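Of the protein chains in this complex, one is absent; all others appear in place.
Right, chain A next:
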Amino acid sequence: MNGAVMSAPIMSLHRCYQRSALLFTARRLLSSSSVSPPPLHRRLLLYLTQRFYDVELFLSWRFQKKRERLEGKNAYYGYTKRHHGPDIATAYYILSMKGSLRYVGQSEWLHSKRRGKFNWDFLNYKDKQLQDINMSHTLINYRGMENLENQRSLRTLSLRGCPEVDDWFLARLHVFQDSLEELDISHCPRITTGGLAALRHLKGLQRLDVSSLPKISSPGLVVILLEEMLPQCQITATGYDYMLRQEGEHEAEEHVLGQR
């Protein structure tokens, strides 16, 4: 009896090890060889995760914390909205995310200064709609979009280089379909072709920048299809080195074949 109890944890540890080893080999077969090995401390952690639940738990906990912080930043500004109106809440959100904005009929942009400090002037613009929003290189995500949704006279929106903007975000842009004229989604690492299809709602779009989207597999074709879908829109798509890309793919393929 005693023996059975004693051996149980050992067995489960053993199995856990086997399982992760299995997963590990599966991944190795699947993933292409182009990825360079992760740095030493990451590898060490991986080694430990495969052997101990606690380390795995810790890592996933850290990952979760990071997510929570991101979600917190993008949380719905309900309190501000209730006390100062939706437009001020939007402006407050944009400035706290280190974005910039311009009101309808104004020529001046409101920026946040260094270290995230900003001028509280926007409090004077109660019930004034935004015309331009620049969220480039910010951490805005799907949830943060909720803070922008009431801006029905938005004309330009720049999301250049936003790491958290994905296809689901694009699918939500239909709320601006009556007003949006310019959209910049270049350098967003998570956007794929499936999300670009969602831009079909933006019939009034006049300028669209889709440069350097790393996840688009056949950019030439995609741009043609986009032009077909949005005939009035001028589409910018730079940063795709078609020739180079194809060669690179060839090389990767050969590498995989060689491995087998």
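In this section, a residue touches a chain if its C-beta (ideal position, glycine included) is under 8 Å from a C-beta of that chain, and two chains touch if they have at least 3 such contacts; residues count from 1.
Just so we're on the same page, contacts and distances are computed from a predicted model.
One chain of the complex is hidden; its UniProt record names it "FAD-dependent oxidoreductase domain-containing protein 1", one of "FAD-dependent oxidoreductase domain-containing protein 1", "Protein MULTIPLE CHLOROPLAST DIVISION SITE 1", "Rad17 cell cycle checkpoint protein-domain-containing protein" or "NADH dehydrogenase [ubiquinone] flavoprotein 2, mitochondrial".
Of the listed residues A:Arg51, A:Arg102, A:His137 or A:Arg172, the one in contact with the hidden chain in the full complex is A:Arg172.
Of the candidate positions A:Gly116, A:Gly194, A:Pro214 or A:Gly239, contact with the unshown chain belongs to A:Gly194. The missing chain lies against chain A, touching residues 1-7, 11-12, 16, 19-20, 23, 27, 30-31, 42, 46, 49, 53, 56, 59-60, 63-64, 67, 142, 167-168, 170-172, 174, 192-198, 200-201, 203, 218, 221-222, 225-226, 228-229.
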